[in-house]
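To start, the structure itself, in structure tokens.
The complex appears here without one of its protein chains, the remainder shown in place.
Chain nomenclature is as follows: A, B and C, assigned in order of appearance, with residue numbering initiated at 1 for each chain independently.
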Amino acid sequence: MNMRFDPFVIPFNIGLYFILVYVVTRCVIWFRDLSRTDKLRLQRGFFGVAFVLSLKEIFMESLIHRKILKTNIRLGYMHMSLAFGWFLLILFGTIEADIFGAKHLNAPYKAIFFRFFNPDHGRTGFEAAYGFLMDLILAFILSGLLLAVTKRFYSKIVGLKKTTRLKITDKIALTSLWLIFPSRLLAESFTCGAYGTGSFLTGSLGAWLATFLPAQQLAYPFWWLYSISLGTFFILLPITRYMHIPTELFLIFMRNSGIKTGDHSGTYTEVQTYSCSSCGICIDACQLNFSAGITNIQSAYLMKAIRNKDDVSEIADNCLMCGRCDQKCPVGIELSPIRMIQRRGGEAENDIRNIYKGYFRSRQTIISEKAIGSSNFNFLPETDPEKADILYFAGCMTHLTPAIKNSMIKIFEASGVKYSFIDEQGGVCCGRPLMLAGQDKEARELINYNSQMIWKSGAHTLVTSCPICYKVFKESYYLDVEVLHHTQFIKRLIDDGSVKMNFLHKKVVYHSPCELGRGSGVYDEPKEVLNHVSRLERSNFEDGNSLCCGGSLANMKISSQNKKKIALDAANELTKNNPDILATACPLCKKTFSAVTYARVADISEIVAEALIVKPVNKNSGSHINSIKELANI
Amino acid sequence: MVDDNMDRFGFTISTGRQIDYESNDRSIAEYILDKEPSFRLCIECGGCSATCTTGNFTGFSLRELNILIKRGENDKVRQNLKKCMLCGKCTLVCPRGVNTRNIVVLAKEAFQKSDEYAI
Amino acid sequence: MNLEGKKVIWNDYQKEIADDKYYYVRSCVRQNFFPGSETAFLKIMREELNKDVYEHPCHTTCTGIGYHSDIIPVETTMTVVARQFAIMTEAGYENLMPSCITSFGLYTEILDTWHHFPEVEEKVRRQLKKATGREFKKPKNLAHASDVIFKFRKEIGAKAKYKLINKKTGEPLKVVDHIGCHYAKMFPSKGVGGAEYPYVLTGMIEEWGGQIIDYPERRHCCGFGFRQYLVQANRGFSIACSKEKFESMKPFKPDMIITNCPGCPMFLDRWQYVINEMEGKRYGQNGEGIPVFTYEEVAGLVLGYDPWDLGLQMHQTDCEPVLQKMGIEYSPEDKYNLEIRPSYTESHKLINV
Partner (left out) sequence: MNKHVVVIGGGVAGLEVAGQLSKAGIDVTLIEKETKTGGNLNKWYKLFPDRRKSSEIKEYLDGITLNRGINLLTNTTIEMFNRNRNHLLITTNGGKELVADAIVVATGFDLFKSARKEEYGYGIYDNVFTSADLEEMFRNGKIALANGTVPETIGIIHCVGSRDEKAGNLYCSKLCCVTAVKQAIEIREYLPESKVFCFYMDMRMGGAFYEELYREAQEKWGVSFIRGKVSEASETIEGKLLIKVEDTLAGRPLKMKLDLLVLMAGMEMSEGGKKIAGIGGLNTGENRFFAATDNHFGSNISNIDGIFYAGTCTAPMNITETISHARAAVVEVIDYLKDGR
């Protein structure tokens, strides 16, 4: 026997076709809103390698969830079993329906509810084997589901300290999601029980149930339940976090086509915010969470707040901008840039939220451009710096840690390069702090002022001791001057033999400053320099995973007590194996750590200066000229 | 009116420098205190002003602005606030752990919100 | 307000005031702007109280105004003052009674200086001798004219024809007292009741039926401040001081102001007019100013002297409201009728000695 159609599939069908149409429309809208260049990028990507890469990434990340697996195996398995398992179920279900169905190319519901329409299928041979496979996949999903359910009620099990809080629609969607597979299990089992078919899971469960229950009658309602939960889930999808499932695919494709977040919100930001699955990995990565117990400002919450169009100013400002979450985000959302966009923006208008708005969202843009008023730095004096090849800009913070400044002077003198210390008498701020406060207009004034000075000096290289300055000089100053952090500069001096130094028999552990490491990707030079002069030991927090000292200028809101807590935890981590020196490459990190640890905290420049063999340098020796050339990469 | 007096009498009634605590508007101070309690901890030691980059170039003194805000003498604050570069040295030197940068940011915010003071 | 508390303090500031044989020294400001006051004072002293009050036509300014305006060096001032003492000594009087608060303050200051630095006194004696051939004895008693009126307030009260009481309502008049800065602020012990809660005028007011009112800016200067007023560029400050006081006393609805310094009534009176001209502000009730009196004028009114004989027409802020409240008969048409009045000729006689 073989039925054509049954009314219970209607909910499923409605849901399915609705979500298909919806997702397509959203993608079209997003595409339409893209800038011209991004449109081109996307088109090129579609016919290029980007497409292939995307498919691969989609498979690896959206189905297998490799990244999550790496950071947290149980959480990874949970996501994988649900995503990948369901994918397989659909895939093989369709094939099954195609092979064994009454005819080829069935409507989707035929595949999803195959067992209903072919109740006595799968008794023998290949059919049975195939049935076994299907049961296996279902079991795989259910195992994941089990984890998911327990996670909700006891998140420790999946190794998450903090799990994201939900809004009501999320709750409904979640329940429907949870109901999908159990209801399918029961529906199939009852059917199998009634017809004595089915494999190890559905078959045996069905047979057992049939012993004491009227399987024939009970199967039908469960098929209804199965269909309804599918339908509900699909309908609710757009207004819940589960929208991340379809959005992420689009995101991956955009990213692979080379689209970047940039300074202003737009489609890409929007797509990213919707791609956040609120997995909560960022919450675990955040030091404000695990050191200071601040648990409502992490990126997952920021994304949610943006999606809900809440006023995010409080959340956006309360962040060290250390970038640890960017590194850890399994979806690869550019969290910090998005946060910066929020800081630049004024308060987003609080528009009434309702179901309609949920489905047909207005564009994700900052309403009012943050109005700080015309800033007023016209009191700054005219600059006329002395001419020099190489400029040394110590930076505000370095003036509060004179040891660094003096060490650098010592190193400069020893190397014999002709340099000029432009902010010796205390200079003008580099502008980064203002930027971090979202006050770009003001920052730009300072940038222009400093640019003037640098340009007038006619230098070809700018060395700075402060990673904060370094980042802004490199990214936001339009100078044809090579910007080096002093660690990079010292590395060069060592390489071209301009300075010689002893080996200090000291155990050193290196703390990579956020702005230098994650912020500017300078990981190696500092460590190479340290390796050159001392015994550099590894810590559990290297490179991308390195901690923040807590002193970050980026967080306007944090209290000094909480700063201390973070600094203390970080310092303790780094000094676990009692090194002789806790080395860093940032005056701010140094100052922050010195306050909380008994270990000696020193900037790399200090260690180098200590190891330096000061030899009289012949100022106009050829070698010296060369070294200058090399320095300038002429 | 004033000039008129000048013409007729050769002088006008001078207005005092006295702070009239009751009649002053301390809404700005309250806004900051509410969002940044460490504002209360300032003991006016002047460390912030001493290290201040802007202070190197102008008479700008965060210490002075702090107290003027608390007294509700908002005009001078409004005129000077924007000179701050937010470089954060003040926060680093503050012996009382006052979150000075946030005070500046909040003060700007507060002025922005109150129309009569909008910067 | 706890009067007992005040009395405790008043007890700490008793001063000795001679009871007869006074050498009277007129005030530059008072005799020019409130001549009626000094005339009335002499009349009261001589006719009502039968006291021996002597004054000499040759006595000069004490230079107080010049001294406090930083244009006369202190030694010069001392020598001039020494001359007044000399004249008094020659006349055989020992109780100095200045009409001017600034003179009073200056004499007190000089005597105190000489007490602490006898060599200065010696020098001054030499200078005076050299300049005028005169010698002097220091006064045995130095009391301001208002101290003397304070001393005899009861006697005056006994002879009173009118009281500082609102005839209609029977309520005591609300009176603000203003003490000249130089009266006790420099030497609290030399003032009746001290500097913080002076009693000299309060005593009269209480005695004559009025009710003294205490207001926040009670201690504030009237605004004269010498160079503050004399230099035109500073006058804005001078008038601001007076305004501060008026603003502060207004809520207490005072009926009148009484002063013991020649300068103060001048400024409290004239500045009310100027403030009104500048800002259209008045501080009394129903659109009037607050009448300002010298203590002599008040004593005169209490004793029933003719307001115009007292020279109240010289005031810029009208005094009529108070006259009406006290129920004093006066003829409005005579206010500016400057026919010879006996009291004037009398005072002229005195000066032509």
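Methods note: a contact is a pair of C-beta atoms (placed from the backbone, for glycine too) under 8 Å apart; a residue touches a chain by one contact, two chains touch by 3 or more.
Keep in mind that what you see is a predicted model, and the values were worked out from it rather than measured.
Asker: According to the contact rule at the top, which chains on display are touched by the left-out chain?
Answerer: Result for the missing chain's touching partners among shown chains: B, C.
Asker: So one chain is hidden, and I want to know which residue out of B:Ile13, B:Ile28, B:Leu68 or B:Leu81 touches that hidden chain in the complete assembly.
Answerer: Once the missing chain is taken into account, the touching residue is B:Leu68.
Asker: One chain isn't shown here. Among C:Pro73, C:Pro216, C:Gly304 or C:Gly327, which residue touches it?
Answerer: Hidden-chain contact among the options goes to C:Pro216.
Asker: Across the whole complex, list the residues on subunit C that are touched by the chain not included here.
Answerer: Against the left-out chain, subunit C lists 1-2, 4-6, 8-9, 194-197, 214-219, 251-252.
Asker: If the hidden chain were put back, which residues of subunit B would touch it?
Answerer: That gives, for subunit B, the contact residues 16-22, 33, 37-38, 40-41, 43-44, 63-64, 67-68, 70-71, 73, 96.
Everything that follows uses one rule, which is that only the chains that are shown with their structure count from here on.
Asker: Set subunit A aside and report the joined-up groups of chains, separated by bars, or one piece if nothing splits.
Answerer: Once subunit A drops out of the picture, we keep one piece.
Asker: Taking the mean of all protein CA atoms as the centre, name the chain whose own CA mean is closest to it.
Answerer: B
Asker: How big is the gap, in whole Å, between where the Cα atoms of subunit A centre and where those of subunit C centre?
Answerer: Distance between chain centres: 85 Å.
Asker: Distance from the CA centroid of subunit A to that of subunit B, rounded to the nearest Å?
Answerer: That gives a centre separation of 40 Å.
Asker: Can you check the complex and tell me which residues of subunit B touch subunit A?
Answerer: So the residues of subunit B touching subunit A come out as 38, 51, 53-54, 56-58, 82-83, 85-89, 92-93, 97, 99, 101-102, 105, 108, 112, 118-119.
Asker: Tell me, which parts of subunit C touch subunit B in their complex?
Answerer: Touching subunit B from subunit C are residues 232-233, 235-237, 239-240, 243-244, 274-275, 277-279.
Asker: For the complex, which residues does subunit B have touching subunit C?
Answerer: 5, 8-16
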